[in-house]
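For this view, one protein chain was removed and the others were kept in their places.
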Amino acid sequence: MATLHIVRQSAYNTDDFAQCLQVLNTNDVIVFIDDGCYNLQHSLLNTIESSKNIQLQVITQHASARAVSINDAIFTKITMDDLVSLTFENDRVITWQ
Amino acid sequence: MADTLIKSLALLNTKAPYSNTAGKDALDIALIFGSFEQKVSLFFQGDGVWQLMAGQNGSIISVKDYLKTFAAFEFYDIDTIYVCQTSLTQRNLPANFHIEQVQVLNQQAFAQQLTLHQTILRF
Amino acid sequence: MAIDFNGEQIATDKQGYLLDYHQWHEDLATIMANNDAFELTAAHWEVVNFVRQFYLSYNTSPAIRALTKAMKAEFGEEKASSRYLFRLFPDGPAKQATKYAGLPKPKRCL
Partner (left out) sequence: MYNFSCTIFRNKTVNKLAVMITTPPYSNLSVTALDYIETALKNGVELIGVFFYQDGVLHADAHVQIASDEFQAISHWRKLHQAYKLPLYLCITAAEKRGISDEQTQNISPIFTISGLGELVELSTMADRLVQF
């Protein structure tokens, strides 16, 4: 019963990502796209409880375009194909934009 | 199995009521889903909680006061309205709302209720 | 567009809906209906007044289902059906009753 969270905004600019973190449930997936890629080093990431088993994924192109480097130990690099796939692998989608 | 699932929509309101049309745009969706007898729930998080606070009067600043329409929800079968306690606390707001059927939920319960809906649109 | 009413020009849109719902008056409603060759009976007035009251309370005109639900509470089961309302207002109760109640034209997207 997992939810796919599509994060499109920088947490340095809006509250969207903080709100996303408030409604996380176990096994949810967060995908950072667009300006959401600016969150890859945000301190909010440290507030995610490891017990929740949250997957963190990034569309590589979107991060590269912004000169944001992706820490492979934390984030899974994905493509748009994968995002489409995730839409159906999870039970519901919330877009944080 | 699939056939027994009742589809339902969650509208996640996150913007304060007056400076943009997000709240009104979400309300229009809620009313139309209600009119078509589709299950719809309203969630208020972040600055969205301001939409529920009692004592507002948009007409003072020439806003068409769409918040008054919330009182008509019963006629659209909209009866599940949740507000996030954390968002209220962050804003130092009491649970004093201009409609009655609002349920204040802690963060975990709020997140849990969202998962009971197949579609979530955020405004 | 405008309606001449007691020597005053009441502005309307192309379809004859009042632009300012504050300017509404019962006699004005009768004139608007006459212009459409439509007769308002007591049964029509019941709905027109109810729709106007709904708008004044909730800042929105009720969609048909909400209207029947709200009317049920007020007038009972018999008048709370869309069949009853469509018989009174063949062009659609939401469109016609709001017009004579002096309310804004319902949104096209409904």
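A, B and C label the chains in the order they appear, each numbered from 1.
We take it that a residue touches a chain if its C-beta (ideal position, glycine included) is under 8 Å from a C-beta of that chain, and two chains touch if they have at least 3 such contacts.
Everything numeric in this text was worked out from a predicted model, so none of it was measured.
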Touching residue (missing chain; options A:Thr14, A:Thr60, A:Thr76 or A:Thr95): A:Thr95
On chain B, residues whose C-beta touches the chain left out of the figure: 1-2, 7, 9, 21-22, 25, 28-29, 32-33, 36, 38, 119, 121-122
Residues of chain A (touch criterion as defined above) contacting the omitted chain: 6, 8, 33-34, 62, 80-81, 83-85, 87-89, 91-93, 95, 97
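Note that in this section only the chains that are shown with their structure count from here on.
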Between chain B and chain A, distance of the C-alpha-averaged centres to the nearest whole Å: 25
Whole-Å gap between the CA centroids of chain B and chain C: 29
Distance between chain centroids, defined by C-alpha means - chain A, chain C (Å): 50
Chain C to chain B touching residues, read off their complex: 54, 57-60, 62-67, 69-70, 107, 109-110
Complex contacts: residues of chain B adjacent to chain C: 28, 31-32, 34-35, 37, 64-66, 68-69, 71-72, 74-77
Contact set on chain B toward chain A in their complex: 12, 14, 45-47, 84, 86, 107, 110-112, 114-115, 117-120, 122
